[in-house]
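Below, a portion of the complex is reproduced, with chain positions unchanged.
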Amino acid sequence: MEINSTIESLGNCNVESPLKLSRTKGDGIFDYIEDEDRILYDSSLKNFLHCVDNNKIPLSFEKAGPKQHLYFEPAKTKIAIVTCGGLCPGLNNVIRSLVMELHYRYNVRNIIGIRYGYEGFIPKYNHPYLELNPENVSHIHTLGGTLLGSSRGMQDVSIIVDQLELMNINILFCIGGDGTLRGAQAIKEKVEKRKLKIAIAGIPKTIDNDISYIDRSFGFETAYGMAKDIIRYAHNEAIGAYNGIALIKLMGRDSGFIAANAALSVQEVNFVLIPEMDFDLYGEHGFLNVLKKRLESRKHALIVVAEGAGQHLFEDVSREKDDSGNVLHKDIGLFLKEKITTEFNALSFPYSLKYIDPSYIIRSAPANANDSKFCNQLSRNAVHAAMAGKTGFVVGYWNNQFVLLPTPLTVKERKKVDVEGELWWSVLEATGQPVSLKN
Amino acid sequence: MEINSTIESLGNCNVESPLKLSRTKGDGIFDYIEDEDRILYDSSLKNFLHCVDNNKIPLSFEKAGPKQHLYFEPAKTKIAIVTCGGLCPGLNNVIRSLVMELHYRYNVRNIIGIRYGYEGFIPKYNHPYLELNPENVSHIHTLGGTLLGSSRGMQDVSIIVDQLELMNINILFCIGGDGTLRGAQAIKEKVEKRKLKIAIAGIPKTIDNDISYIDRSFGFETAYGMAKDIIRYAHNEAIGAYNGIALIKLMGRDSGFIAANAALSVQEVNFVLIPEMDFDLYGEHGFLNVLKKRLESRKHALIVVAEGAGQHLFEDVSREKDDSGNVLHKDIGLFLKEKITTEFNALSFPYSLKYIDPSYIIRSAPANANDSKFCNQLSRNAVHAAMAGKTGFVVGYWNNQFVLLPTPLTVKERKKVDVEGELWWSVLEATGQPVSLKN
């Protein structure tokens, strides 16, 4: 399958960048990035040899960075920024760095914030715009949340583009996840159809770190860092009771990255359950029996479950529940709590179970140091690309480099934890959990 | 009503304290505390004048502190320590300081930890004891939780006293809440009946800070300190959505101290609901309508509710629910979430509600600096009193002083937030919440 990694452009770039960088190595000044600077998708030697043997050019991504020639003339450029979907640590850092880069480095003076996600474009909601400048964003990165507010869901693309036209917006920065980026792509296509010259830039936001072709997304590290403390304290609950069980539900609707990384950062976790794994509840090798054995030998157990784990278990459940309502349906945390309770009570097996669901506590926190730095670099790279007229792109991070990715590529499917890969195996090593919880 | 504030004693104290303190002011060495050193219950001038006018001796509590003469001979003394009930920040600090004081200052070498609360005394559970010494408690105060484990509920008092006899225990330190202290008192009475010379010392543990005649209990400040961060982040959820509501449920089964103090430490909270207040849900001045007005004017609201608040609302609910199950019964957090949802949906009033229940996250954390210091001083004072043969007492804190209280006094009824008092009024000032949410 051919993968298209080409970034589209609005047209020729005739404006000299105000950044005053260099094109000469060795002069002590950073060099402008050329479109030919690209980063390999696969950095293994095997892939190199394979490509050479097959006379193939390997897949690569365009390196992000400042361009010598811009498409937009800064003094005449008008920018809109919108944040969509759930909160994620770092949103305000991204907003702030976009504004600071545009204002101080590119001398762009017209920047507006769209309030409450894509809703902010839609006249019927009547959300006022917010003028953004260095003063009103100066301290927001210390706070968590988003200055602009957010909302879920897409709005009518035509109306959005009407508004972009009406306001003479030249660049729209869309900060959001999967759905937001699909929305951004729809806007980009509508813009194109109308032959407008508006650049649509995506800044990927996924606290679960599960956007494809992106090694790392902002807020993710903060998220599992906060989860770490919560799990560590939960460990106190587990060891603080005879056959104590602490069960922590973490984010991860479709992927177990937060659960896996949090468990690795704590090391005392005994079980990690993620969406990517199949497991049985019952039977000799099923989760409940393995848990019971753990308790018998060590008298406590610490369990981390990603919210999307074990969805396969709900088919039975939903059949079971057809008669009696389906209150707990799909919440794997409460489901496991109930199943453990029922099973161990039935066996008269003594235990003490504490269920912990930090939910919004994690995503509304401010970004940690590493994420703060990352947000800053990511956002500035989004500005560089958009000012150079790139459109339909998402700024990402791959092999330790900031890259530009075509938006459709990133939203095609979600990134998953490879249960045969190194991360998951590290989790198995650290937890001592069996390779399989299947009979 | 006469209040008995006299501390009982096992008998005459003939053993010179090894602490080598002084009885002379001005020699630069701390003085032993005498039984006559007492702290006034009411430190207002009005009470002074009232007592003088009525020729009354005011209520006072025995000051805690080291005694020159001990009842127990250190080399022959054997100690047991038990922790009961739910976790609370500081439990390990208390255990550690008891052990350190006994070992290093009183030269007591026989200290055992009872595992998993009062269960640890009961042979059928077969929980082994844990010998405690400076090495195995040295780092526990940094971790949270309790080294000894805990359990809820009282066990057979006779068996417990049998075990105390069997093991030749001279002093039992019971660290726990309300119920644990009642249990301690029952043990003390049984010990007395059997004419044993075993001191029963209570160290009050209530994360809700609701034990009577005690200004401050350990872990409480840590608890609302952690709640502060969670509320602050929740504020991001509230302002991050149009008509955003963040609803945080905090501990406080019978009292609103954590909720009130946490709200005061944050200052952005708009509503605090506690068990001590009566409020209506519906009607012009009812909570839902006041909340709606708040949203209309400010577009977001931050609500803190103590878990025991609004229990009066459940009578209706339970009648309502007789037909249809009572899943959410008694959980005021989920109840409010549902009521807000139902009401605002019915009114087609746009809103976005995030519900946050930090539950065990708070109580399993390690003690903060001030609580760590407090635990240390509290525990050492418990040792001083017990080594001097005091029994049936609880070590407390009143008017900035450590005091000794008769156990029955502390467990007679729970301390409550006085809705006409200064703390609650401070909350009203800081939140702008109406004095009454009643029609």
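In this document, chain identifiers A and B correspond to the written order of the chains, with residue numbering beginning at 1 in each.
Going forward, a contact is a pair of C-beta atoms (placed from the backbone, for glycine too) under 8 Å apart; a residue touches a chain by one contact, two chains touch by 3 or more.
This is a predicted model, so every value here is computed, not measured.
Taking the whole complex of the structure file rather than the 2 chains in place, the copy count of the single sequence reaches 4.
In the analysis below, only the chains that are shown with their structure count from here on.
We define each chain's centre as the mean of its Cα atoms; on that basis chain A and chain B are separated by 41 Å.
Taken in their complex, chain A has these residues touching chain B: 87, 115-116, 119, 125, 127, 143-146, 149-151, 230, 232-237, 239-242, 244, 246, 325, 327, 352, 354-361, 364-365.
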